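Below is one structure, written out as structure tokens; comments come after it.
All protein chains but one are shown at their positions in the complex.
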Amino acid sequence: MKALLIDVTRCVGCRGCQVACKEWNELPAEKTRFFASPKGYQNPRDLSSKTWRVVTYNEAQTNGRFEWVFGHLQCFHCIEPSCATACPVSALQKTKEGPVVYDPDRCLGCRYCQLACPFLVPRFEWDKAIPKITKCTMCADRVAAGEEPACAKVCPTDAIVFGEREDLIAEAENRIHRNPRGYVHHIYGKDEVGGTCVLHLSNVPFEVLGYRTDLPKISLREYTKTAMQVVPHVKIGLAVALGAVSWVIQRRIRNGRDEKNGSSSGGES
Amino acid sequence: MKISRRTFLGATGGSALGTAVSLFGPQKGRAHAAQTPPMKTVRTKQSTTICPYCGVGCGLIVSARDGKVVSIEGDPDHPINEGSLCSKGMALYQVAVNERRLRSVLYRAPGGSRWEEKTWEWAVPEIAKRIKRTRDATFRREEGGRTVNRTEGIACLGGAALDNEECYLYSKLARALGVAYLEHQARI
Partner (left out) sequence: MTNHWSDMVHADVIMIMGSNAAENHPIATKWITRAKEKGAIVVSADPRYTRTSSFADVYCKFRSGTDIAFVGGMINYALQNDFVQKDYVLNYTNASFIISEKYGFDDGLFTGYNPASRSYDKSHWAYELDGKGMPVRDMTLQHPRCAFQLLKKHFQRYDVDTVCNITGAPRDVYLQVCRHYTSTWAPDRVGTWLYAMGATQHTHGTQNIRTYAILQLLLGNVGLAGGGVNALRGESNVQGSTDMALLFHILPGYLASPTAADQSLAAYLASNTPRTNDPKSANWWGNYPKYIVSLLKAWYGGHAARENDFAFSYIPKRSGDYSWISLFEAMYAGQIKGLMLFGQNPAVGGPNTNKEIKALEKLDWMVAVDLWETETASIWKRPGVKPADIKTEIFLLPSASSVEKEGSITNSARWAQWRYAAVHPVGNSRSDLWILDALCKAVKKEYAAGGVFPEPITRLAWDYGTGEEVDVRKEPDVHRVAKEINGYFTQEKTVGGRQYKKGEQVPGFALLQDDGSTCSGNWLYCNSYAGPEKKDNKMARRSKRDAMNGIGLYPDWAWCWPVNRRILYNRASVDPTGKPWNPKRWVIRWNAGKKQWEGDVPDGPWPPGEKHPFIMKPDGHAWLFAGNLNDGPLPEHYEPLESPLPNMMSRQQVNPAIKLWHKDAPEMNAVGTADRFPIVGTTYRVSEHWQAGAMTRNLPWLAELVPDVFVEMGVDLARQKGVQNGDRVTLETARGKMSGYALVTRRFEPFRHNGKIVHEVGVIWHFGYQGIVKGDSANVLTPHVGDANTMIPEYKAFLCNVYKAKGGAS
């Protein structure tokens, strides 16, 4: 299974990846303004139907050293994606190559996936007459043709690399092993929600980058499935359906946090 | 770790020419054909270029179909950037395909409040007349008994975004006109 390894210690924040994503996927620019919070450089503010990948700019003090670290928001491409389970029409699917892709022609616009996703990744085309859900596809068309995703190909420092998931995990472990003081000893995405196909390495705690650190190590899929089963069909009131899914997922996450004895909150801003 | 940056261009002939036709279609192992359309660069004419922004000189590949640019990406064969680019280089597509690009000769009369669209056939001789008028009015053959053959009435600026061949002709033309005030980005 293919995956991306994002090593934020190698990222210089040039945002070639953000533009590469737009270029390859033909995503239009958003109208933006100077974004003061947290620190000016980040733009757009968040993922959207037009922006599938965002570099974040984080100032941190760790081990007595000031750091400016660049985080990466994009779809994590879960091994067992709850978005795909939540989708009533199977518009979202996990491909065996790794990417979680979607078929816009099938999408009903119900937004179950949005609530099912622990990373708040799928975004809704609010400005369209018949809005659909959109998100990063790990450039599935490129991957299928034997190419790297656009973000990985463009990265000057190989902060984003593409490869077999197990190779990338071995590489990540090797990097931590070789430079134990240079990294937080954790591969983000190796185990989170049962494992994802986007893995992260960092030199600062992942909360500093705005990543959720309260996620369980097992897949949320079973819970999503349960939630979907208690909803008769989409025609039932949307609010009820969404509420049910959301309730199950959030409870699952809460439980996970409890298991960790109430460790810090984090969460995407 | 070693990661693959498979080349778009063929390894030999196409590369040498700097232009080629991409025949890479969808390959085996595609699980969701319905959801995964072929790459947009399939069956495009591809040619190499060098980034017009900073002085690093990164290579890019322009994919065009029916005379229109479809995509511009980093050139994996290029020894400096090996396929990678920064945000500016990666945005080169929007230089090629951009409604804000100037498409015709524009003229603004003295004191005028709008641009007027003009033709090259009108503009080129009109500009030549002004060059001649100003040069003739300001040309200095001598200064303090010494031959100087120059004009200080016309200034020429620019050039760092031009090709070498263009810079060379600009330099040659400016000197032939006797222009003393010839400057560009390199000074500032």
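Here the chain labels run A and B in written order, and each chain numbers its own residues starting at 1.
Going forward, a contact is a pair of C-beta atoms (placed from the backbone, for glycine too) under 8 Å apart; a residue touches a chain by one contact, two chains touch by 3 or more.
Every value quoted in this text rests on a predicted model; they were computed, and no experiment measured them.
Novice: In the complete complex, the non-displayed chain touches which residues of chain B?
Specialist: 15-16, 18-19, 45, 47-59, 62, 64, 67-69, 72, 77, 79-82, 84-88, 91-92, 94-96, 98, 100-113, 115, 119-121, 123-132, 134-139, 141, 143-144, 146-188
Novice: Considering the whole complex, not just the chains shown, which residues of chain A touch the missing one?
Specialist: 9-10, 12-16, 18-19, 22-23, 28-37, 39-41, 43-44, 59, 66-70, 156-158
Here is the rule we use: only the chains that are shown with their structure count from here on.
Novice: Using CA atom averages as chain centres, what separation in Å is found between chain A and chain B?
Specialist: 38
Novice: Any idea which chain B residues touch chain A in the complex?
Specialist: Against chain A, the touching part of chain B is residues 1, 3-6, 24-27, 29-32, 34-40, 71-74, 76, 81, 83-87, 89-91, 93.
Novice: Can you list the residues on chain A that touch chain B in the complex?
Specialist: For chain A paired with chain B, touching residues are 14-16, 18-20, 23-24, 26, 93, 95-97, 101-103, 140-142, 144-148, 150, 152-156, 158, 161-163, 167, 171.
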